[in-house]
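The complex is shown incomplete by one protein chain, all other protein chains being positioned as in the whole.
Each chain gets a letter, A and B, in the order it is written, and its residues are counted from 1.
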Amino acid sequence: MKHFINPNDVDSVEELVQLGLELKADPLKFQHLGRNLTMGLVFFNSSLRTRVSTQKAALNLGMNVIVMNVGSDSWQLEFEDGVIMDQGKAEHVKEAAAVLGQYCDVIGVRAFAGLTDRDEDYKEIVLESFRRYAGVPIVNLESATRHPCQSLADLITIEELKKKERPKVVLTWVPHFKPLPQAVANSFAEWVLKTDYEFVIANPEGYDLAPEIRKDALVMHDQAEAFKGADFIYAKNWSSYEHYGQVLTQDRSWAITEERMALTDDAFFMHCLPVRRGLKVADAVIDGPHSAVIQQAGNRVWSVQAAIKKILEARG
Amino acid sequence: MKHFINPNDVDSVEELVQLGLELKADPLKFQHLGRNLTMGLVFFNSSLRTRVSTQKAALNLGMNVIVMNVGSDSWQLEFEDGVIMDQGKAEHVKEAAAVLGQYCDVIGVRAFAGLTDRDEDYKEIVLESFRRYAGVPIVNLESATRHPCQSLADLITIEELKKKERPKVVLTWVPHFKPLPQAVANSFAEWVLKTDYEFVIANPEGYDLAPEIRKDALVMHDQAEAFKGADFIYAKNWSSYEHYGQVLTQDRSWAITEERMALTDDAFFMHCLPVRRGLKVADAVIDGPHSAVIQQAGNRVWSVQAAIKKILEARG
Partner (left out) sequence: MKHFINPNDVDSVEELVQLGLELKADPLKFQHLGRNLTMGLVFFNSSLRTRVSTQKAALNLGMNVIVMNVGSDSWQLEFEDGVIMDQGKAEHVKEAAAVLGQYCDVIGVRAFAGLTDRDEDYKEIVLESFRRYAGVPIVNLESATRHPCQSLADLITIEELKKKERPKVVLTWVPHFKPLPQAVANSFAEWVLKTDYEFVIANPEGYDLAPEIRKDALVMHDQAEAFKGADFIYAKNWSSYEHYGQVLTQDRSWAITEERMALTDDAFFMHCLPVRRGLKVADAVIDGPHSAVIQQAGNRVWSVQAAIKKILEARG
């Protein structure tokens, strides 16, 4: 694996999931692999889980880690070609990425969606610029439209918890007052569609994910109906793709309650975190015995460690 | 020792002081103890000494260190139970602490007092939430009402410098224009009261520390009187406990001058730093031969290293 930016970079989802489980059982097994190599982490946006779990994963692989907060540690970057840089942005990504590539052997990048220009966001200009100019492998630490480290951790968690070979997995929209990116939902859909799980997406009208993402997945606009017989409920808010970046409804009947969960087949509750309690999910659900959120977050170490391990091996 | 949050977590102050001195003599003696373990440092507030000395201590014990600034690196946390999180705070400490506990083997936390609600502050909601939810040992890097890493360094310093078995130690209030927490003063009083030193607290009326902190310590409202025969002067500003968080006086006659120090028995001057020169202490005192402030700050490494060492051993 050369980069870990989007699903096209991955040969076998199945193999990565198994590798994640193997690393969880023996975290330091490949500590020799990254010895004297440097993992650079570049954050254009805030991070807690990703920041800490990725450092941990790189350290488990024996690497050194250097962390950069763009904006507070450094300055804003320009991404457009051919522009005269006489405004606020002091450096072009062409230089920034190429220079970081001189110092780091692998670079992780986090850069959220702007949510104002759909084409711009879906071009993945930041991550693809790093891929193009850095000269070293890039790991996506959540980009405008994808969050593969999260999705891989999600699949690892489902593999650990599933009670039947082919569980029913429901990705459901939950309400939020702010417009949030589609990255986690997109990524989860893409990755689950590479498994043989039964998969349903539940969201209000106007919230259908991009056609190239959801493909032929079953989309239901009735959450209660979708929950019937589910083994896993994956809750996440996202803003509209159709009316790009807008909050069309904050309908709280879509929040996850005990009553709603009672419709499932004793499903596990999943969420990528951070989660707003009360708003998106009832305390009784997230604190209950079928809540998988902490295990899921813990698995973030093994997912990114699996990705970096594959990258280090391909590096030769 | 399971945690290092308040004095109740400590079996023997005497033993910790001796361990600190031992580590100072041989910093890398226990470097094997933390090999491949991760120390997470979570800062809700600014830090210089604590930030750097704790990293140094963890490195001396062979640990990896991951640092998080809440607010700039990440987002604000919610601490209340049962709340509907539809305001600025994006994540509940229940998840944040539990997740960090998945990645880190020991977590240090700094979270200052709000100084508006006394009951709230004295409940130590941040540190106690981490104790409750993280699932791993917690080190107090200064909380609302305690600063045990500082107090242990203070006792180490007194042990190094004392010229008699049972020195007279004076904790004195000094003026400041801003309301400051009681944490350092509280902690120093509690820790000194666990030794057999002679102990006097000097502060203006209205500045008595909490009764459960000062216990039966001698409190004097006349600084000059208190200084007589003192071997150590520990200067610190704090805001009122009685009129909680208020600045009742900025009386500059309480600043530490050469004249005032002349009343002591050649006492050493101590302060936890940062200190505002001119305002709290005369340059001649802090720059003089009896100033212990740099040695005291240097001992911050050995105090927190002693605490972490005890925690690593108890972890088994």
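Note that in this section a residue touches a chain if its C-beta (ideal position, glycine included) is under 8 Å from a C-beta of that chain, and two chains touch if they have at least 3 such contacts.
Fair warning: this is a prediction, and the values are worked out from it, not measured in the lab.
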Among B:K2, B:H243 or B:R277, which one is in touch with the chain left out?
B:R277
The one residue from A:I5, A:L19, A:L59 or A:L100 touching the chain left out of view is A:L100
Spell out the interface residues on chain B facing the chain that's missing from view.
28, 43, 46-49, 51-53, 55-56, 59, 69, 72, 177, 273-279, 283, 287, 293-294, 297-298, 301
For chain A, which residues touch the unseen chain?
36, 38, 40, 64, 66, 68, 72-75, 78, 81-86, 90-92, 94-96, 98-100, 102-104
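We take it that only the chains that are shown with their structure count from here on.
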Based only on mean CA positions, could you tell me how far chain A sits from chain B in angstrom?
39
